[in-house]
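The other protein chains are all here in position, but one chain of the complex has been omitted.
The letters A and B name the chains in turn, as written, and every chain counts its residues from 1.
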Amino acid sequence: MTVRTEQPSSRIDDGIGESALRPDGIAKLKGEFEYAQDQWVEGMLWGATTRSPHPHARILSIDVAPALAIGGVHAVLTADDVPGRASFGLEHPDQPVLAKEMVNFWGEPVAIVAAEDDATARRAAAAVVVEYERLEPLTDPEDADLRDEVFQRMRIRRGDQSASGSVVVEGFYEVGMQDQAPLGTEAGLAVPDGHGGVDLYATSQFVHADHEQVVASLGLRPEQVRAHPTGIGGAFGAREDVNLHIHLCLLALHTSQPVKMVYHRSESFTGHVHRHPARMWYRHEADEDGNLVRVRAKVLIDGGAYASTTAAVLANACYFAVGPYNCESVSVDGVGTRTNNPPCGAMRGFGAVQVCFAHEAQMDRLADALGMDPLELRRKNALESGDSMPTTGQVIETPLPTVEVIDSLAAMPIPEESERAGLPGGSGLTTEEHHVVRGIGYAVGIKNLGFSEGFDDFAQARVLLTPGGAIVETAAIEVGQGLVTILAQIVRSSMGVSSVEVRHVDTSKIDSAGSTSASRQTQMSGGATLEASSRLRARILEHFAGDDLNDEGVWRDGELVVPMSRVTEDKWEETVTFRHPPTSPPDGDGQGVVHADFALAAHRAVVDVDPELGLVTVVRVDTAQDVGKALNPQSVVGQIEGGIMQGVGLAIMEELILDHGVIRNPNFTDYLLPTILDAPDVEALLIEKEGSWGPFGAKGVGEPPTISSTAAVAAAIRNATGRAINRVPVRPQDIAL
Amino acid sequence: MEVHHPTSLPDALRAVAAGATPLAGGTDLMVEINFGHALPDHVVGLRRVEELNSWEDSRIGAGVTWRRIDEKGPTALAEAARTVGSPQIRNAGTIGGNVATASPAGDGLPFLAAVDASIELVSPTSTRHLLWSDFFVGVKQTAKAPDELIVAIQLPERLPSRQAFGKVGSRNAMVIATVGCVVTRDDDGKTTVALGSVAPTPIRAFRAEEMISAETSPSESALFEFQRLVSEDVRPITDHRSTEEYRRHAAGVLARRLLERCLR
Partner (left out) sequence: MIVSFSLNGSPASGRVERPISLLDFLRDELKAIGSKSACDQGECGSCSVILDGVVVCSCLVMAADVEGSTVTTVEGLESEGTLSAVQQAMHEAGAVQCGFCTPGIVVAATDLFSHNSSPTTREIKEALAGNICRCTGYGAIIRAFETLAGEST
């Protein structure tokens, strides 16, 4: 297909490369923006969930009568009330909609309730009597591995497996369970349509996947269910899986009334998947000049009770286990275990975060063993465009400016010792300047963009030109990242029309945009929007025999020939389904062209540590990031700063603490998120190397900031204290004792 | 649901005696309610009771907020006030509420222990002053009778000339104390050290106090002996916030550092 993509002749405000302001910003600032939590319709009921208090138990009986006896309760449903497929799952439908015979994790839904108000619904949920026979939970993932309780094993073998180097470093690393902790909890509203179908308005990163799973479990025809994008208070991976979606639709259809459900924070911590905790063993071998000769890794991630995306996260962890470095002899063995811990799935960085912490610690150790500057070691082994992935052997076709990213970061000024961001211990006044040791650490991380391994990854978008301006229709989810701004900028620059509205439409009105994950929507929905917009412009110019289009209309040889009012008398609409370059599944050794594109970033963290008390303040994190083309620099910096903050959180404070499968800190008092007083200063260099297949050469930018920032902070703490720091989050006792 | 909004203390006391749940800043009670752990149907709101909000010299009304203590409290109590939750919490939360909740991690409590403060408890028929050590009896347990209201915190007329507060937590703000500590030292060398989050109630490290009080100008080795004795005297537990070993270690280190601050 040939598309005329030449762009408008005149510059347009808020087009590509400019920091256009968010179109939803004003409503959000005024408190008028409607989130899933804010929905309200006349006559609606409230839903609530009865959850298992045990991580592993057999359900002997469920008595819903006490709940039904409460005034104002309209329905109490159990597994027996699920008319269609009894289970759901993004990749494998193995998770019960409602537990029937067994509960396999703490907080697993057992029954759902609809009542006239939230409090009554919660009271009724608590009144459901479930008799359990408690079983010993399997919570140690290494035990699970030995017992072959696994979702997936992954094996990568590349190159000569007998290669060896003279300089060897070996280490064991561990990453705790992080939570996405989006500020908006899970929430939604299901409205029966009166004809046996239902409209669902719930927090989501992927409405078409929700739609498919709701349809299956409700036993409905696809056209009977419409999943609508709705306002969302953050996601970071937590909204890729179904949680309350099927429950809401069941309750709405059962009661023939709209039903709303909002998870409390403590419920949210059990209601969505978490970042996989990981245990990793590594052995790096290099020659005396510092060339990586062989890398071996074993990666264990715990998937918890149900599959979710464990297989894909494991694959990613294995594919990026070596980092952005050339190595001709690699072996990686991965396992994703099944336990009675909370289910884990997608979170920003998706497997690459965990291994980055390990491979970067290894690179520092190796540099130390070689007596080499750690950045020089990384530069020497840098994986660049044209090289082959050390794990899969895939030749990297898109730009990958690893050396430039490293050099740019290295050239950024290092803050003076006297530049402080407050002392460790903060307002607790524990620490004075003479207690503090400064440390500096570096890390580089790489990850794929978009879906991989032969998955048919596509995004559909529709562009219309109307008397009111251009309209983009998409089912892609705006989670806060700024897609709504970017898509409008793409249309402005490619079509030449300045007034652009982005409309989030439901699953019946457009095909899938895929998930808002894997850093993919700028490239995917952006790509679809660019192509639709460019085609529409070409069609209009061809129709009116013009050579340019802007707000005034169609131009030819510098003269306005058809005013916009006449252009839009016709209906102009173009729908495009965009696909990235094809990928393929790996072979038995993990080899193949499994990824569509890559992005990387490097981080330098400066920390102040109080070694005696083990307290850490992150002074600053500087970064250089491979962004392809920054479509909206302010948005890109926002993603970078936010991603770094989540990386810092994983490095020093964010962890769900499990005790035999039970989460001990499912609340914001004890699951610590960084405050503004914990925020390091960030300086970001955007490295633009066009050539990716994304619109205008753009790459996704959401994940790289989270991947190596954790590792950089850990490296800086290592540098300050001399401690091994082989586990994140780094706890005070890991430093002080 | 019955809610009183008294403006006078006698009215408030009558409501409490009648079984109403006292509500001051709400920063503890409302969490209990929001999490479904409490559902009081009879409540007495205390924020309009003038006497509870009064602060005369060493007598701090129970309704005085952390924000006011931050602005004009004694040195170490003001330092503690600055670590209570967030600005929003400090605007609402009161010293009386902190005392009533009696959390082992209550940020204001080590100071009260360090200076031997008393708690003024009033019922419609009686008034009594309980020394902090008689008042705090266990984790979130106090000697307050159901018909009593905490009306004020009585500090000694004269406070030690040097005082320092410190709190260890894994975040720079808005964090529950892993260890909280106050050290005071008077002109005559008399030293007190009180700690929170290391026992069911706030505690004093008396052996350490006795040892260091005898040192007119403590040597480096005396300071470390002080640290060691504090670490020995605390009774911490391991929980999701920290470990017994770390709390023991941090308690000693923090106490030594605060003593060093007092000695400067």
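Going forward, a residue touches a chain if its C-beta (ideal position, glycine included) is under 8 Å from a C-beta of that chain, and two chains touch if they have at least 3 such contacts.
Since we're looking at a predicted model, the values are computed, not measured.
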### Query
Which residue from B:Met30, B:Ala145 or B:Ala214 sits in contact with the chain not drawn here?
B:Met30
### Message
For a quick check of understanding: of A:Trp281, A:Phe455, A:Trp572 or A:Phe668, which residue touches the chain that isn't displayed?
### Response
A:Phe668
### Task
Kindly state which of the options B:Glu2, B:Glu50, B:Glu71 or B:Asp134 is in contact with the chain not pictured.
B:Glu2
### Task
Out of A:Gln481, A:Thr507 or A:Gln521, point to the residue that touches the absent chain in the complete complex.
A:Gln481
### Message
Take the complete complex as the reference. Which residues in subunit A touch the chain that isn't displayed?
### Response
19, 21-22, 24-26, 28-35, 37-38, 40, 117-119, 181-185, 232-236, 262, 264-266, 427, 479-482, 634-635, 637-638, 640-646, 667-669, 673, 675-677, 679, 681-682
### Query
Of the residues in subunit B, which ones touch the absent chain?
1-3, 5, 23, 25-27, 29-31, 33-35, 39-41, 43, 45, 47, 67, 85-89, 91-92, 172-174
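Here is the rule we use: only the chains that are shown with their structure count from here on.
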### Query
When the centre of a chain is set as the mean of its C-alpha atoms, what distance in Å lies between subunit A and subunit B?
42
### Query
Can you name the residues of subunit B that touch subunit A in the complex?
34-36, 79, 82-83, 164-178, 239-243, 245-246, 249-250, 253-254, 257
#### Entry: subunit A - residues contacting subunit B, complex
122, 126, 264, 266, 422, 425-432, 435, 612-615, 617, 652-653, 657, 659, 664-665, 669-670, 672, 674-678, 731-733, 736-737
